[in-house]
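Have a look at the structure below before the remarks.
Note that one protein chain is taken out, while the other chains of the complex remain in position.
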Amino acid sequence: MITSTLIFGILLISVITALLALFLETAHSYIADYGQVRININNDKDLEVNGGDPLLSTLIREKIFIPSACGGKGTCGYCKVRVLEGGGPLLPTESPYLSKEEIQQDKRISCQIKVKSDMKIAIPQELFNVREYRVLAERIEELTHFIKGIRLEILEPEDGISFVPGQYIQLQVPAYKLSSQPEFRAYSIASSARDHHFLDLVIARVDKGIVSTYVHDYLREKDELIARGPFGDFHLLESDRDILLIATGSGLAPMMSILHQIDYEHIQRKTTLFFGTRTPDELFYYDELRSLERRLKQFTFVPTLSRARSRDDWKGERGRVTELIETYIHDNAAVDVHICGSPPMVQSCVDLLIKKGIPADRIIFDKFE
Amino acid sequence: MNEISLATLFFAAIFTNNILLTNFLGLCPHIAISRDLKSAMGIGAAVVFVTTLTSVLNHVIYYNVLIPFHLEHFRFIIFIIVIASFVQLVEMTIDRYFTRLYVVLGIFLPLITVNCAILGISLFMVIREYTFAQSLVYGAGSGIGWMLAITLVGSIREKIQKHPNLPRGLVGPGITLIITGLLSLAFMAFSGMIQIQ
Amino acid sequence: MKKGLYSVIYMFIVTLCFTSVVSGVRLLNEEKILTNIEARRQSVILDVLKIKVGAGAGPEEIVRVFAKNVKPLRLNEDTIYIGYDDDGLSVKGYAFSVTGPGFWGPISSMVGIDKEYSRIIGINFFDNVETPGLGARITEDWFQAQFTGLPLERKDGRGRFFTLKQAGTRKTLKELDAVTGATQTSEAVDKLLNKELNRFVQEVVPLIRKEI
Partner (left out) sequence: MPVLPSNKEIFKKGLWIENPVLRQVLGICSTLAVTNLVVNTLVMNAGLIFTLVMSSWTVSLLRNYTPDRIRMMVQMLVISSYVIIVDIFIKAYLPDISVALGPYVGLIITNCIVMGRCEAFARLNPPVPALLDGLGTSLGYSFVLLIIAVVRETLGFGTILGIQIMPDGFVKWTIMIMAPGAFFMLGIFIWIVRSFYPQIYEEKG
């Protein structure tokens, strides 16, 4: 008797929920059917999706993961996406999370707006493009006594990698003496973004660093590795102002990629690169940069040495990159500044530039630990 | 069983036993959406609408399906699923056919599916053994009480948020909670107002 | 439509699994829950009859003491609990429950009366849905303890047994402190208990006398 009531109860509840599910499904197919719509991402990729759902969950279905904390409840405001067309009017649930600037940039809260018609959106490349690659160490060369340049060939996937100059990838090395499990570290890409099948990385030896030690001491040409990416939002700032690039040590890598971009996109903005090292033999990519300087008349290369000795026969600048800023950059200069290197160097450069009246939104940096 | 008059219950649900200020229900959207008055009113209206209808709906289901078949212990499941699917359905309908209403009110509906206040009202209704009419009045009253609290906090917050002397750590949720606390204190003064019949 | 059908079947199966598990867990614990509910009800009766149970006694111990010291007596629609002393022979008092509207919902209380039907020996408001920190303070010891010793007599057999006064203004034994800030709850308690005590004295006591 008890068991039969029990089983009947369970069945009844299941029938009720199933009926509700049926109800919702029917309602969905009659009320919320907006048919097939097209979402264009970054002017590049088109997605064919079923309309009617919020943008956030539609993108998740397409394996594009916009970060969000509250799970589409509109209470965290993290899932911002630029919607260029087809977003409809700004909703009151979005406005609390968007500043005036963001509204001007067409930023929207993606869990709140629904996909009802064709849309055009822009999302950070890193969210759209992150993939895992099987790569081959095609060439390893010694750039200085503690920096190696490695060239990776992308074996898989076959269509290679797409990234924005300035971005980085995560390189994974297998378990070895220093580490019982595979480890990965982030390295900026130095090669041209036009080259989808090869990546140049600049890897400085870090004392006891698991990945850098592996690369320096164990990695041989033709070895295979895993890489993930691209990540990061370091990029060439768009305006018609002059361009200033400041790098120390391996921070030169993303600058190289950006210089390639200036070259192939024929960007005519006046460009200056400050590159600081300690001694002349640490100045890697020197010849390449000098020849680029000869070829591009808008580009000036200014290396500086902080510990040049008299026997080095150095005719260029001496001192730190901050001293170059003091000499070369006048107050309130119309310039976009891009900085890459150690955190203290980045910090002192930023402080100095702000003091010189360069607005903070014209300075972009990537700190290398 | 329960003899509270409808008028008393209605006012008590708004003032003396405000669902937000004395029972802490519906705090998440309260903190998130109370940044400005306009959104506060939008979500408040959506809550009034949903609480009124779901408390009635759940009342009917509880007394006509769950009790006769001895399924009371499954009430959590049924109540929340009814609320979730009801809200989803209403939102779909408004979105499709009443676009203007959608921007003002409909957009808030998905946010309040899991609003504790709505399930809370359904549960209180059962525990306190309200009749059908009492459930309707209690649902509506609690919804209005919630709306009142969020609009009050929203309008205070709009002013205080921009004050330059506001400590940085308090910006956002900190100050909202303190305003809510003060309001809750103020609402305690209502407790002598309503006479039981 | 195929997708719709999948959703419906999926929902059905998932619900079936989960409700089965929940029912199983419930079935396993049902007896324990019922004992707990029973023990809670019985401990309230023991409390108002001032029959002592060892401190920290579990539900089983309460049920045992209750079975030994208390006998229920059905009188028409009322159930009276007769409490006996440990010898099991001499009557210690009578307990009966009083339920009625509070401010927010029903308030249930158990009242213990001495064997001469002349005084309250204990009261316990065991169930209410009043506001925590306000009306719900009627369950606090100081409030309940005030009733102990309250004589069950009225002038000329009319008027009230007691009145709840603003805290701190009580002058006689029949004036009790109300809960500050909980006017409605206090009034409800006042009205309910006076009415039900009256009914007990007028209607139930003669019935008990007849039975014993």
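Residue numbering begins at 1 within each chain, and the chains themselves are lettered A, B and C in the order written.
What we mean here is this: contacts are C-beta pairs under 8 Å (C-beta built on N, C-alpha and C of every residue); 3 or more make two chains touch, one makes a residue touch a chain.
Model, not experiment: these values are computed from the prediction.
The shown chains contacted by the absent chain are A, B, C, with contact judged over the whole complex.
Per the touch definition above, the residue from A:Y97, A:Y133, A:Y285 or A:F299 contacting the chain not shown is A:Y97. The residue touching the chain not shown here, chosen from C:V22, C:L75, C:A167 or C:V201, is C:V22.
Contact between chain B and the absent chain runs through residues 21-28, 31-32, 73-74, 76-77, 80-81, 84-85, 88, 113-120, 123-124, 127, 167-178, 180-182, 184-185, 188.
Against the chain not displayed here, chain A makes contact via residues 17, 20-21, 24-25, 28, 53, 57, 60-61, 65, 68-73, 75-78, 97, 99, 102, 168, 170, 184-186, 228, 231-232, 366-369.
Residue positions on chain C in contact with the hidden chain: 3, 6-7, 10-11, 14-15, 18-19, 21-22, 25-26, 29, 32-33, 36-37, 39-40, 59, 129, 132-134, in rising order.
The definition used in the following text is that only the chains that are shown with their structure count from here on.
Chain closest to the overall centre, judged by the mean of its C-alpha atoms against the mean of all protein C-alpha atoms: B. Pairwise, the chains sharing the most contacting C-beta pairs are A-B. The most distant chain from chain B, with centres taken as the mean of CA atoms, is A. One simple way to say how far apart two chains are is to compare their mean CA positions; for chain A and chain C this gives 67 Å.
Each chain gets a centre from the mean of its Cα atoms; for chain A and chain B, those two points are 43 Å apart.
Between the CA-based centres of chain B and chain C the separation comes to 32 Å, rounded to the whole angstrom. Chain B has residues 74, 77 in contact with two or more other chains.
Shown for chain C are the residues that touch two or more other chains, namely 15, 19. For chain C in complex with chain A, the touching residues are 1, 3-4, 7-13, 15-16, 19-20, 23, 27. Interface residues of chain A, counted against chain B in their complex, comprise 5, 8-9, 12-13, 16-17, 20, 23-24, 27-28, 31-32, 72-76, 89, 91-93, 95-96, 112, 114.
Chain A meets chain C in the complex at residues 6, 9-11, 13-15, 17-18, 20-22, 24-26, 28-29.
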